[in-house]
Each structure stands twice: as structure tokens, then as C-alpha cells.
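Excluded from the complex is one protein chain; the other protein chains are retained at their positions.
Let's turn to chain A:
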């Protein structure tokens, strides 16, 4: 059977909708929003200078102007390669990325003042490096948009990507701790002064692989079942891949000592599975497996320690971070979590104002705890705004998934957007004490090249898919010899025949 795995869209579904709304490219709206976002970033930078130096020095204009130019560059790339892309995604991400760089610069300035060294140069120190990473990320995102004119092309390399994803995911687990562990979480590859978090990229590769695999398997997974307690459960043999991934996540949890990453991989898989099959039993199975696994890991940590001890410790800290015992423990104490919470509390509703707080008191405020540092200075209102912008990004991604016509695109966009949301929940929930703390980066805010590049690639994918979703069936550009019409057939895809 060689028919397309992509079911033809029904006229009343999203296809129709996007065709009507796709008449306008909305690029100028994007430009307007982008300019507004850059003004906000510049204002943030100016306030920082005013609070730190008691005067606004000209130095702050350069990073702000450079970052603004970079985003305008990406805007131009989008204008020409994905004209129908979602107009909100780019400005929203640009705002958070810009605030991130500006906040890192604020931390660098404070450090420079404390050490009586001159104000850091354009590409110096953490904020300068982050600016350089942003530059590189935007170049990568532009390249992706330029090269990948149709997201379905990715499906050709699905198995390669799947393999790459699993390898990336497993590398830190098998590397010796010297080369892979930072702050108790083995999720790094370190060589010399340079370190990357392969998991950030693994995420993208795995989503693509899952999407491809599930598009092929969705029929058999959604139709063949046993009914039990009113819920349709899949056949035992179909459970294989799910159980494999579950096992992988738990291995990650144990060997990379990181609950967040495990939750991320597993959540990503379960959600794409659920979206593909439309069967809530997968969700229930997934949740039960995950939380069962986590609870067992907690019990094992309490009983035998060993590889489970780290997770058990983190759970204990989460349950009562303020207890004197947890706070003053020799290693693995709740100092960071508590200082983060105290910083957030000090910020209160309105915050101290950018540059006027002491976020430097929170360990790892440049990376994992940037949200707490930012919260001290912009307060609950500022953080709520950031939270809403993040939500906007995720929901726009899901919206692209809803609107796009092909199943593969739906799964990729849905999976990526949901993963982004889940990652935000894991780290922000950890910082605020909602869930046990795990070392995740805060997308677009935290200092770090891997995270920034991977997440910009994610956004580029979403832009690409949203462009496909809103693009009219035949645009003048295509008729005038634009990019070739996208292949309607998913590479190598076929629907597996159900054998009862």
C-alpha cells in the first residue's frame, strides 16, 4: 500500500481556515511587533545602566542595537523564505532573547563594578558570549529556513535523526562524570572550557523521529486494542516502542541524575503518541508509568541510595527547602533554591527595578536560576508578562500544528511546541518550588549556546511549519518559479496493515 499516510484534510477542517487567513502575509505586523520588542529591550538596558551607574552611559546602545539588527535580519529572511509564517513567534522570542542578553549584561556590569574592572566589551563576559551565541543561533535559524523550504523533507532523514537523538541523549550518561557532570546533573559533554548540553539538540531530533514513526504506526496503534475498564488499551506488541522509550527515560533519570530531562523526553514521546493516535489511554499509561517510575526511584533512593540518591535528595529538598537541616547540609543542600525563593520574594509584586536588586546572590543565576534573578528585579508583574509571552509562543506553535495540513507537520509542530512548554514548566516549576528542582535551562533566557541554538532551530521549524499552514495552495511566488511545490507524499511512509 503506497498511498499517502497523510489523511486528506476535510474541507471544513484547518485547511479551509488557513486558506482564508493566509491571504495576508502579516509580515509588517511582525516587523512592528519586533520593533516594539526591541524598544522594550533597549529600555530594560537603559534602566539597568541608570540603576547601576546612576547614569545612562552610551555603552548600552551597542548591544541593544546589534541584537535589534540581528532580529531584523532574521525578519528579512522570514519575509523572503517563509512569508506566511506566524507573525507573533519571532517578535515574542526576540523579546525574551533580548531581555535575556540585557539581564546577563546587567549581571556582568554588577560583577565588573564589584571587581572594579571596566565595563565589559561587546562580546566579552557572559552577556557578550550570549550575544555571540544569539548571532550564531540566528544564522543557523536563517540557514534552516533557507535550506529547508518544506518541513516534510525532514522525514527522509527520520531514522538517522532518531539514531542521532538517542546517541546525543545517551552520551552524557555513559561519559565519565568528569566530562559530563555539572551541579550533580550528568547532562553535559565537557571538553576543556567548552561544554554543550546534547539533550537540547536530541530533543529536536527525537521529535522528528517520533513524528515520522507515529505517522506510520498511528493506524495500528489507534485501532488495534483490547478494551478494559471502558478504556481501549493497545496490544502488547505495540507497546514495545513505548516501553523502550520509557525505559530510556528512566535510565536517563538514574544515570544522568536528572528528573527534568527524563520528564522531558518521556512527556515528549507520550504527547506525540497521544496526538497521533487520539487515544487518551496512551496518556493514562504514560502518566502512570512515569509517576510510578518516579515514585519507585524515590523509594529506591531512600532505601538503597546509589544512583537513585541524587533524585531522592532533590525530592527531599523540594518537600522542605527551608528546614535548617536541608539548608545547611554539607553538599546537595537547598541553599540555591532558598536563595532563589528569597530573591523572588524580595522582588514582590513590582520588583526592585532592573539593575536595582541583588540577583548575584543566587547561585547559577546566569543559567538555571535566571528566572529567579529576573523575578527579583521585574517582580510578579514582570514575570507574569514573561510567562504570558512564553505561553504565547507555545500556543502559537500548537496553533501552527492545528493549522498545518499534513500529519507529519502536525506531530512535529505539536511535539516541539509542547516540549518547549513542558521544559518551561519543569524549570520554572523547579525554581518556584512547585516540583523538585532539576537542572534545565530556561529557553532563550539562560546563558548557554546549546540551549539557545537548539531552541532557535525549534522556532525556525515552527516558523517553517506555520508558513506551510497559512500559505495559500498556489501563490504567485510559487508560480513564478519559487520553491518547488512541496512533496505531498511523506517519504517512505506507509500505513502498517492491522493483523488482528
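Descriptive notes on the structure:
The rule is simple: a contact is a pair of C-beta atoms (placed from the backbone, for glycine too) under 8 Å apart; a residue touches a chain by one contact, two chains touch by 3 or more; residues count from 1.
Following the convention adopted for this analysis, contacts and distances are computed from a predicted model.
Between the listed names "ABC transporter permease", "AMP-dependent synthetase and ligase", "Peptidoglycan glycosyltransferase" or "Ion-translocating oxidoreductase complex subunit D", the UniProt record for the complex's undisplayed chain reads "Peptidoglycan glycosyltransferase".
Within the set A:365, A:428, A:445 or A:459, the residue that contacts the chain not displayed is A:428. When the whole complex is considered, the residue among A:168, A:315, A:344 or A:370 that touches the unshown chain is A:344.
In the complete complex, the hidden chain is touched by one of A:61, A:179 or A:327, namely A:327. Mapped onto chain A, the footprint of the missing chain covers residues 13-14, 54, 114, 271, 274-276, 278, 327, 338-339, 341-349, 357-358, 361, 375-376, 379-380, 383-384, 387, 390-391, 394-395, 398, 401-402, 407, 410-411, 414, 417-418, 421-422, 424-425, 428-429, 432-434.
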